[in-house]
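Rather than the whole complex, this shows some of its chains in their spots.
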Amino acid sequence: MNRTYSYKKKINSPPGSLVYTGTKTSKKPEITLISYSNRHYEEKKINDQSKLEEILPNIDTNKGVFWLNVDGLSEPLILEKLGTAFNLHPLTLEDILNPHPNQRPKYEVYDDGLFITVKHIDWNQEQYNLIYEQLSFVLKPGILLSFQESEENVFLPIQNRIKTAKGRIRTMDSSYLLYALLDSVVDRYFITLENIGDVIETLESNISEKNNPKIMREIHRLKSSITFMRKSTWPLRDVVNTILRSENDYIDQSIYIYFRDLSDHIHQVIDTIDNYRELLTGLMDLYLTSIGNKTNEIMKVLTIISTIFIPLTFIAGVYGMNFKFMPELNSPWGYPIVWVIMILISIGLVIYFRRKKWI
Amino acid sequence: MNRTYSYKKKINSPPGSLVYTGTKTSKKPEITLISYSNRHYEEKKINDQSKLEEILPNIDTNKGVFWLNVDGLSEPLILEKLGTAFNLHPLTLEDILNPHPNQRPKYEVYDDGLFITVKHIDWNQEQYNLIYEQLSFVLKPGILLSFQESEENVFLPIQNRIKTAKGRIRTMDSSYLLYALLDSVVDRYFITLENIGDVIETLESNISEKNNPKIMREIHRLKSSITFMRKSTWPLRDVVNTILRSENDYIDQSIYIYFRDLSDHIHQVIDTIDNYRELLTGLMDLYLTSIGNKTNEIMKVLTIISTIFIPLTFIAGVYGMNFKFMPELNSPWGYPIVWVIMILISIGLVIYFRRKKWI
Amino acid sequence: MNRTYSYKKKINSPPGSLVYTGTKTSKKPEITLISYSNRHYEEKKINDQSKLEEILPNIDTNKGVFWLNVDGLSEPLILEKLGTAFNLHPLTLEDILNPHPNQRPKYEVYDDGLFITVKHIDWNQEQYNLIYEQLSFVLKPGILLSFQESEENVFLPIQNRIKTAKGRIRTMDSSYLLYALLDSVVDRYFITLENIGDVIETLESNISEKNNPKIMREIHRLKSSITFMRKSTWPLRDVVNTILRSENDYIDQSIYIYFRDLSDHIHQVIDTIDNYRELLTGLMDLYLTSIGNKTNEIMKVLTIISTIFIPLTFIAGVYGMNFKFMPELNSPWGYPIVWVIMILISIGLVIYFRRKKWI
Amino acid sequence: MNRTYSYKKKINSPPGSLVYTGTKTSKKPEITLISYSNRHYEEKKINDQSKLEEILPNIDTNKGVFWLNVDGLSEPLILEKLGTAFNLHPLTLEDILNPHPNQRPKYEVYDDGLFITVKHIDWNQEQYNLIYEQLSFVLKPGILLSFQESEENVFLPIQNRIKTAKGRIRTMDSSYLLYALLDSVVDRYFITLENIGDVIETLESNISEKNNPKIMREIHRLKSSITFMRKSTWPLRDVVNTILRSENDYIDQSIYIYFRDLSDHIHQVIDTIDNYRELLTGLMDLYLTSIGNKTNEIMKVLTIISTIFIPLTFIAGVYGMNFKFMPELNSPWGYPIVWVIMILISIGLVIYFRRKKWI
């Protein structure tokens, strides 16, 4: 995984200070305010911070669900303003701005809302690693705030679904919107895992053919990716289960079945991840065995050739000696007899190797 | 395991939409409605969807137990109709239609019934892997719905048992029918495991004889199969235990002892699976050691032959030199003495190797 | 472990049908009815099934403790009769008749009694594996039923203790008898483990001497045996702990301290098993290292001999060339100088190897 | 890790006796008393023990927060005085003076305060290991005592933050001060882990280039360091969680959110540590495979050269024999034909090796 984060940026500043510690600083924040209900849909893009202050007072949760999506975190000032407007705790703002790769999915309940942060994960085939970004949600009755670092809006499909009134989303409240967004994140995990699964399958079928040392590195990288996904998914399950167990006012009882379904999907993701881990461990074993087998095969060829020719060469060496008195040398049958002996020795050794099943 | 599933089919459709994501799409759905009680047995086959609507209103749970078995899931429309008729939640229908290999056995309680989904697993000796399909059950007082993807009806033995009134099934209610179906699924696991056990046994007795690299691959595949079974069995235990712990109206108290027995059988399945896992790990170790031993043996032969003949060849080489003044060459005893020396060296080395226990 | 069981015998029969699935079918069942109290002891052997019916009605728990021991399970009819007489559940009878190797020790509470099944385990030194058989107990107030498959009565020592009124057994009730029988089973585990411990010790002292590949197989088999014992002991602990935690009427409060002691012994068995597992893993590592070391040693000898003689042979080869103009050949010092050079090279290489600590 | 501790110093003295068991004995204790509130800040350095007694009575918690920092533990007498003044339990004093490397972070509640001890950890790049020291805190309403062994004051940044009134620290009570100090300790863990992460990254990119055996040792040392950090962090999480769960008077409810945030950071530290552990295990596998691959490559070169030249040398040996009757020797085509044969053999073998993909 590329290091996209440096903790040192923040060190020695007091806790709760607002500094964006991620790397996607080029992205200018884009704020979208969507309000919808059974009957209406409205969407406003806010590119100018100053306009933010004009619009915020107009939010009236009686009129339907309000969804404020902040895309790009490079300007902490916007967060500060939102924090004041929606009464967010400084530590919540700090968490939103702090996309540490090991920042685990997290769930915090406040008196007037709840805060969730998760990772959005994609597989980058070219670079052979995962791309992730941190998503944060603040749910209040009738209002959902969402925050993303990304250069492209990952919530676009949901936005379109609301716009076109597909499914039941327009008839439900803000907690269903939260569910829908989390569900789209988990769906993306499935896609990411299918992509990784394809890579593993390719690796598996190649493992005995191309025996290059790079395979081990690829397995190593895939394992790291899988481990990273696991780290991001396990706590997410806890988050959703805690939501399910907790009695709270922000999530309607009728929505619970959806969160239960989400929890079930997360379980499937974890099972798939565990499955891939075992597959990769198995592949590593297969690869190491194939190396061992290859060494064995090479050894066998060397042994067979050496074992056959070393005695023959010795015999040839003997009759290459220059002793004056070597009766065999003068016999006319000497040369053919030596050949016969040498051929017999070779045949004998070949039979011996066959018995040992080395050939 | 063959990939029989693609998640991508479903992505970007809102949660709860009915799309069959499995691969057994050729099978035309066959619906069987069985009604039975202590005194009567009736069976209707419905091949035409339109007839479905005629029959459904006739279900009267006072007359006995009604079992509606849907065999083949390629037409989501049927499910939609059944969903409306039996008041099933859209997410339940989605689960029935979604036979993801990592869809874990699952248990959902609704106000008027309970939903269970499990995997039916078979061992395919020719392809050397597992065949599985997803089975779903909806239990309501007096009514059991069952859903299967399969090309052959896996519930046929139970159906026959009801028809012939074998055992106590005709005298019991619909929750006993659910138990009987789940029990037949778990019995199938035992058969599958015995088949895998036979394969492992064959492997074990072959491991030192045929030393081909394919063994490692076979162990790898068996391990994956075993892992898959484990993934399908563990949550099933939780499902049954949750049923046992929960207070519900759908399952009669007198049936609990049967579910407890089922839970015990699942435990045995899991123990057998764990046993096989350890056996396979042990086999892998055995195989790797046997490779190591083979390398050792080859090395030994090479070393012995080389070590004996290399010095002899050197001696022969020395007396093959063409120096004018080599007194040994002219001595009539030169040649026999060299032979004696060479034989003594060989004998010495053989004794040395014997002491080292290499021969 | 030998396969002594086939699940396929039972498949497709409805749950609760009485079929003996074990292999010890030659043994004719022998039934012993022992009744004892502080003052009397009575023992009846029943070899004829029909007599069973005469005796059963005579059991009067006011007169003392009644112990009915069934030795041999090949005739399900007897069990059926006992089941009717003592009001046993069909599933209990099925469990008694089903000695699956992975049938874990199990505990079932009924309204009028409790049912326990455990494994009796012995080490067979000749066949180098474990022999086990399933023991089942039904405890009712004043009555204990015990069932065994075995060809020899494993409860004989307890029977003798009762007969001779040794220890406190004659003064206690039927739950103490249950404890005494379970305790004798666990004591047998200690003996079995000591036997296995002796085998491991022998293996440990042999591991570097006889380096044959069979050792790995022996470790593998011992590991399987140990795993099997672990599987049979862990749930037994749970069984005893559940008895201790549960409030029931069949076991007197004063007997609890004995069951606690039994639980402690089971803990010791498990600790010993875990200890042996680690020892065996350690032995495997030792064995693999000793193979590695052996390969190393062989390699060293080969390398030393080759490295010394290959250059010498080359030199001899050079002066074996037949070039017309080779001034060295004609010099009278040629031959001795070549010898000096060759000896110097050997000495140099020997010193080099000594420095490398290869010799 | 260097051994900086000897338990033997203390043995046979009764529990609770005050002996400093650490190694940083050269440091003369320096005591700093800081008192601050929203409006004032005061700092006194006490280098003379006797002055301690003058100052202590002046502490009046109504005037604001009092923070007494003891830097250097070589004089147990000072601790005894503080113990008497602040009513500390002898075992608490013993814990403060006992910086055992395996002294785990610990939390003790007394009637009038709470005691926490943690490890401060730094990475020493030159010595390639961790430097740690023990920090202890005693929190009482309005008063915080802190103890450190260190030669440099690790709390200086916090001290400065208070002095300059940066952040909200001046407006909060003594439990926030405790939080701020613990937070600075955990922040230091992040820095330490980033340093270790850099070392791992360097190692990872070097692993196939420089193949020296030292890499294994470096991985071994890093693993030990990581394990040590893990041992110091896991219990810290428990400590903070226990604080969060416990109902106590020393920590204000409004501070709880900060401790929750701290707990979350500790989680991140643990996740990073686990991540590094897996990375290091992966690196070890990579390294071992690269050794295996190297052996293979060496073997291949040896095999190819030997296998090509051994038969050729044999042929040359044959025609070096001195038999009188060797017709080939007299043929004018003998020599060129032998060359052709030898070249053909070489080409054949090269083709064979290419097919086997060894070249």
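Observations, loosely collected:
Per-chain numbering from 1; labels A, B, C and D assigned in written order.
As a working rule, contacts are C-beta pairs under 8 Å (C-beta built on N, C-alpha and C of every residue); 3 or more make two chains touch, one makes a residue touch a chain.
These figures come from a predicted structure and were not determined experimentally.
Shown are 4 identical chains; the number of copies across the whole complex in this structure file is 5.
Everything below uses one rule, namely that only the chains that are shown with their structure count from here on.
Touch-path distance (fewest steps) from chain A to chain C is 2. Between chain B and chain D, the superposing rotation on Cα atoms measures out at 145°, rounded to the nearest 5. Residues touching across the chain B-chain C interface largely differ between the two copies, under half of the numbers being common to both.
If you average the Cα atoms of chain A and of chain D, the two centres end up 27 Å apart. A separation of 43 Å divides the Cα centre of chain C from that of chain D.
With touch defined as above, residues shared between interfaces to two or more other chains in chain A number as follows: 292, 295, 299, 302, 306, 310, 313, 317, 320-322, 326. The touch graph of the protein chains shown is a line. Pairwise chain contacts present here: A-B, A-D, B-C [touch as defined].
Across the complex, chain B meets chain A through its residues 3, 6-8, 11-12, 14-17, 89, 91, 100, 102-104, 106, 108, 211, 213, 216-217, 220, 223-224, 227-228, 231, 284, 287-288, 291-292, 294-295, 297-299, 301-302, 305-306, 309-310, 312-313, 316-317, 319-322, 326, 328-332, 334-335, 338.
Within the complex formed with chain A, the chain D residues making contact are 157, 161, 166-169, 180, 183, 187, 190-191, 194, 197, 201, 208, 257-258, 260-261, 264, 267-268, 271-272, 274-275, 278-279, 282, 285-286, 289-290, 292-293, 295-296, 299-300, 302-303, 306-307, 310-311, 313-314, 317-318, 320-326, 356-358.
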